[in-house]
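Notes follow once the structure below has been shown.
A single protein chain has been omitted; all remaining protein chains appear in their positions.
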Amino acid sequence: MDMLNALVAILNFVVIPAASYGAQLALGALGVTLIYGILRFSNFAHGDTMAFGAALVILITWGLQAIGIGLGPLPTALLALPFGIALTAVFILGTDRVVYRFYRSKRSAPIILVMASVGVMFIMNGLTRLIIGVDEIRFDDGARFLVSVQQFRAWTGLSEGLSLRVSQALTLVVTALACWALFRFLNRSRAGKAMRAYSDNEDLALLSGIDPERVVRLTWLIATALAVTAGTLYGLDKSFKVFNYFQILLPIFAAAIVGGLGNPLGAVAGGFIVAFSEVAVTYPWRKIATYLGFEPQGLLQLLSTEYKFAVSFVILIVVLLFRPTGLFRGKSV
Amino acid sequence: MSNTRQAEAVSPWRAPVLFLILAALFLAEGSFRNALFSGSWNTALAILNMGLISAVMALGVNMQWGYAGLFNAGVVGFLALGGLAPVLVSTAPVQGAWAAGGPRLILALLVGLGTLVLAAQVWRRISGAWRVPALVAVLVAGFVAYRWLFDPAVMAIEANNSARAGNIGGLGWPVLLSWPVGALFAAAAAWGVGKVALGLRSDYLAIATLGIGEIIVAVMRNEEWLSRGVKNVSGIPRPVPYELDLQGNADFVARAAEWGMSPAVASGVWVKLLYAGLFGAVLLALILLAELALKSPWGRMMRAIRDNETAAEAMGKDVTRRHLQIFVIGSAVIGLAGAMMVTLDGLLSPNSFNPLRYTFLIWVMVIVGGSGNNWGAALGAILVWFLWIKAEVWGPELMRLVTGPLPAGALRDHLLGSAPHMRFIALGLVLLLVLRFAPRGLVPEK
Amino acid sequence: EEIKMGISLGLTGPLESISPAMQKGAELAMKEVSDSGKLLDGSTVTPVVADNTCIDAAASVAAVTRLVTAEGVKGVMGGMCSGETIASLEQVGVPQGVVMISPSATSPALSTIDDKGFFFRTSPSDARQGEVMADIVLERGINSVAVTYTNNDYGKGLADSFADAYKAKGGTVTVVSAHDDGKADYSAEVAALAAAGGDALVVAGYADQGGSGVIQGSLDTGAFEVFVLPDGMVNNVLVEKFGTQLENSFGQNPSAEGEGHDKFDALAKEAGFDGTSAYAGESYDAAALMLLAMQAAKSSDPTVYKDKVMEVANEPGEKIYPGELAKGLELLAAGQDIDYVGATSVELIEPGESAGVYREVDFKGGKLNVIGYR
Amino acid sequence: MQRMKLGSTMIQVHDLHKHFGGFRAVDGASLTIETGSITGLIGPNGAGKSTLFNVIAGVLKPTAGRVTMAGEDITGLPPHELFHKGLLRTFQLAHEFSSMTVRENLMMVPGGQCGETLLNTWLRRGRIREEERALRKKADEVLEFLTISHVADEKAGNLSGGQKKLLELGRTMMVDAKIVFLDEVGAGVNRTLLGTIGDAIVRLNKERGYTFCVIEHDMDFIGRLCDPVIVMAAGKVLAQGSADSIMKNEAVIEAYLGTGLKNKVAAEVAEEAAFGESHGAQPGLGAEAGRGGDGKPAGEL
């Protein structure tokens, strides 16, 4: 029996990857949930906002690298991030101006806004491809690992290794900070309360002297910052590829929904639920069983990985059946 | 500023005029040859045919969303289920497949179904402390029995001539018969899904159905015994003659010469016209039925339910049942469209069922056309499909226009090289423009 | 005569990143022929490009319909992905009587399709590669592998044929599991593969898709260090991405020995694209074959020249390499036989697909090294 | 429909509880509504009146307790089934079908319409047309009565606050009911019109045998129509009796009516002496009471 190895194997293959993937989803879901909570529609362009922002960050990173500026062990992209956020925010506020504001003033049904966001999604998608092409791009520099498998084995002498990447650690930290800050902001700060008031009853917010356009701007700003950060961290971790940012949209939505739309804690919980269910349910337990002294015949896999996405959705549906508006009682329009 | 949405008056001529414009677009596509249009009837009709099928899909979504406010984001799943029908009904039987494990497979599926029914009964009948253990016991026992029956049967079937078949095969019946069967498949699934998920609201229902759609497609991709999974089934029979047969038919060749077309072109046009007739008939029949239903107390009741469920419930309308009814009917229509589409393609390729194309694009069609309005949904579907296809040409064309004034150089080359991606930009622009100038759709609900 | 030739590729969609090089490859051949002025008494060749999206059969059919019926192309270089290729072939190519030569649709299903002689491909069916790969792996003394494949007809077909061959030859396959392309995360797949174990991981996927995602995850978690990489993975993208991390990995892809390949590489470099990009050479060959067959048949009518495709591709005759299309045209005009070798040493076997000569490669020193052919 | 014998029990509520989390909105209420009566239900804001209605009408599931209708247990039945048993209700916050016209709002109410079955909409067009004609006539009568026929073709969402309340009431007039629960139909309705509505309620009660249960804060209205009156406070029944006795009940005055009423009773006596017959009690003295008051909550006096 070899408890330590079993533990390390689970950590290395299940806990750490699922946690960091969960954090990536959560960071994306925070933006989605914020837009839904305040502006009351599901923003399909969020994935492409992530891609667009990350593309800009990459360009700036290249620029910085060219003139020899770096962050040592941390990726240079972090330095470029604020600029990327600023540029993307300008663009997103522009789309709000020319696209969404019109429907807000018309009081269009949320579905119209959703469709408009699909339009924006297509355009941003095309733009990102125009700007940076469709190829896979890696832009992480600095140290890749906090702990690498080889190092870990050398230190501990265990046969199983453990790795923790800088990008994974970064994502986890940033997500925790973002969630905490957003929660505080919405529930404690004046501006945050104004945003919630606006989402609750737009007319009455007006009557209370809240400037709706400011609320909307603020919402877009925060959501953009979250999206670009999420996009950059995801790109650092996995490499940048435009197509993948559309694909990540579905799990992000799943995360936001299962946690309860409009609730930052829900988004984070949702992200982890989706990620852990994908990894844990399809994990073959044979290796662990072997370490624990059993000699199993098969793989001890509940379901093959082909169905991992299906599994996370089954879990999502089950959660919704018992909690129809998500774990943290989200909103619904 | 006002508290409620204002319905701007819509001219009664709007729908006919828009349909005329649409017809003009197709005529232009068929007869003019320039940077925008191809001038080929074959192309025009090919787009039209898929457009008609899209219209049927849009009709199904419109029933669910436009009539009842149910946000079904699992369109692709029901479509795929419908698409299964032509394979199971009308492809030729696979030699030896049935013998290899057919009966055992059926038995396994029955056991699986029975387990679910039993579990539901246990959940309903037993209360108290035994409820959960009993449920778990039933599920576990059922699952074990199911896998014990299922796995060997599947192995045997998949091993049977796996390069060319490896699936259970079809019945070899006429393909038109598979259309209603496709509708039935989708309806059955929708019934089950509806029983479980219709308690959810708006975006929560959307994500649940999205998940269910993904699950259905995942099953179709991975269960090879059913329809060869990702290995695709091709050569699905047709309800219309093959072009090559027509080309070999002297009468037809003579007639083609009369029309002044080459036999190849004429056969293509003729076959597509036949398809268009079939699809058009189905579409018109569905619209007729839907309009009759909508302009009657039933439609009024559905609108009331959509407006305010609590009040409708208090006014004696069984909201749950009506939701289920419309969900099943809408899904059946989507399933029908799926069967039609697979018949037209002659190919079932589960990998091509992706939600962007078959869920969101359909939604775009409905919203652009005007949700709640059948004619609108149909119009939106055909128009958006036309644009989706033409964006392939118009996007790069647009890029050429944009980059025209640029000096030749790296930037221009880069942009021209990226021209295919203008497809997305062009489509997005069109969508935004339509939504801007007709925010409630081209032909809004009255 | 101005001869239009269609190019149908997935310029948008999951394989959008390898399409541009393929398009350039095909256009290169067409330009070469056109500039030579020797095709059918000085005909020019104009490429017409269509985007078939790779995954949407309907869109692909519409695109190819446009090429054929509106543009009036005399042949189509494409389709790209097997499903979409089948659809456009059955719906357009065969009924409209147009030759289609696919550079990259490798599904075994295309071997048996009723194509009335209009369909060819310059890549071999995956069934054969499985055998070759099994040999290579076993020869390196690796007796136990895990297999992951991209979940489509290509990946599935290749993984199955490899697993069968490998087991038959005495190897152990610990697990065969699929991965989907374009997913956000591959931790689950990596975890499952790692738990199953094996001395090496066979990745039957695409270099810029899920395939590299799985490799990335495996390297990061230390799950595998040796990767076996078939054609979809053998690509400079992979080298750029992983550099020296693939020291012990190896693989193979259909590509012929010798000059053809190098010549094409040089031509590509001159034209400003990467000739080693997946299927770029196959695309060049597909386009060249159609044009040479026209010359041989003395007609640009596809129903006529389709019968000449096999002839120009195979022995006997003088070998024609990339950049020598003009010579080929001249010889054909003079009534002589040629044996088109091209960028990928095409040998077409019945029913019109590449016989499959594979080059074995490894990635020592952070480079893609060719170490032999079989 | 059959007329019910007066004196039998229409609705009986046994020890009903409805808790929201830890909060007991209805906390062991028991009451009886006699067939043929117009029962008033009053009580301070938040007493649990609407919650009680919602539980009886099946919108909320009770935490504990039982509800019977004409002897039959109807606890937890869904609202649509209760509707078909003849139990109708209005909502305190108007629940109109906002995108439908006012007339359609009424026409959709009657249950079991032939055209509500999908098959019939294709096969029995003639029958539907006839039915529709009758429904339309009926709806127009109701609109006429409620003085809102001029907005018959307006979207219900565009109605004024009071008009929505009237529409809410109008829906209950579209069908034959056994018992109708009215949750503050009067709030926001013009008092002259409310008088007319009161008359209609009496008429429906007398002529068609409807039983009514009415929540209202307008004591005029309660006093004129209702007997008996049930007073709820803090989720329990506080008192029950004739309107007069309730208005004199000290506990009720303290919890609900306030001191304004003490003056009012005095004024009423005076007025009655002056005019012989009074058409309902005169409120309107609250103002003086308020103005004279020292700002302390009246209940403390």
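We call the chains A, B, C and D, going by the order they appear; numbering starts again at 1 in every chain.
Simple rule for what comes next: contacts are C-beta pairs under 8 Å (C-beta built on N, C-alpha and C of every residue); 3 or more make two chains touch, one makes a residue touch a chain.
By our rule, contacts and distances are computed from a predicted model.
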Record-based protein name (UniProt) of the chain missing from this complex, from "Monovalent cation/H+ antiporter subunit A", "NADH-quinone oxidoreductase subunit I", "ATP synthase subunit c" or "Amino acid/amide ABC transporter ATP-binding protein 2 (HAAT family)": "Amino acid/amide ABC transporter ATP-binding protein 2 (HAAT family)"
Candidates D:Gly58, D:Pro79 or D:Gly258 - the one touching the absent chain: D:Gly258
Touch criterion as defined above, residue of D:Ser8, D:Ser30 or D:Ser160 at the omitted chain: D:Ser160
Selected from D:Gln12, D:Thr32, D:Thr68 or D:Gln92 as touching the chain missing from the view: D:Gln92
Positions on chain A where the hidden chain makes contact: 190, 193-194, 196-197, 200-201, 203-211, 331
Interface with the undisplayed chain - residues on chain D: 20, 42-51, 92-94, 147-148, 151, 158-163, 165-166, 184, 187-195, 217-220, 255-261, 279-280, 282-291, 293, 295, 297-299
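Just so it is clear, only the chains that are shown with their structure count from here on.
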Both-way neighbours, i.e. chains that touch chain D and touch chain C: B
Of all other chains, the one whose Cα centre sits farthest from chain A: D
Averaged-CA centre spacing for the pair chain D and chain B, given as whole angstrom: 48
Chain A-chain B separation of Cα centroids, rounded to whole Å: 30
Chain A and chain C, separation of their C-alpha mean positions in angstrom: 36
For chain A, residues that touch 2 or more chains besides their own: 134, 304, 306, 309
Contacts with two or more other chains, residues of chain B listed in rising order: 4-5, 221-222, 421, 423-424
Complex contacts: residues of chain C adjacent to chain B: 11-12, 16, 20, 50-51, 55-59, 61-63, 65-66, 68-71, 82-84, 86-87, 90-91, 94-97, 107-109, 112-114, 116, 127, 151-153, 155-157, 160, 178
Touching residues on chain A, where the partner in the complex is chain B: 36, 42, 44, 99, 102-103, 106-112, 115-116, 118-127, 129-130, 133-134, 203, 246, 250, 253-254, 257-258, 261, 304, 306-307, 309-310, 312-314, 316-317, 320-321, 324-326, 332-333
In the complex with chain B, residue positions of chain D that touch it: 57, 59, 78-80, 83-84, 88-89, 91, 95-100, 104-105, 107-109, 111, 113-118, 120-122, 125, 128, 131-132, 155, 157-158, 171
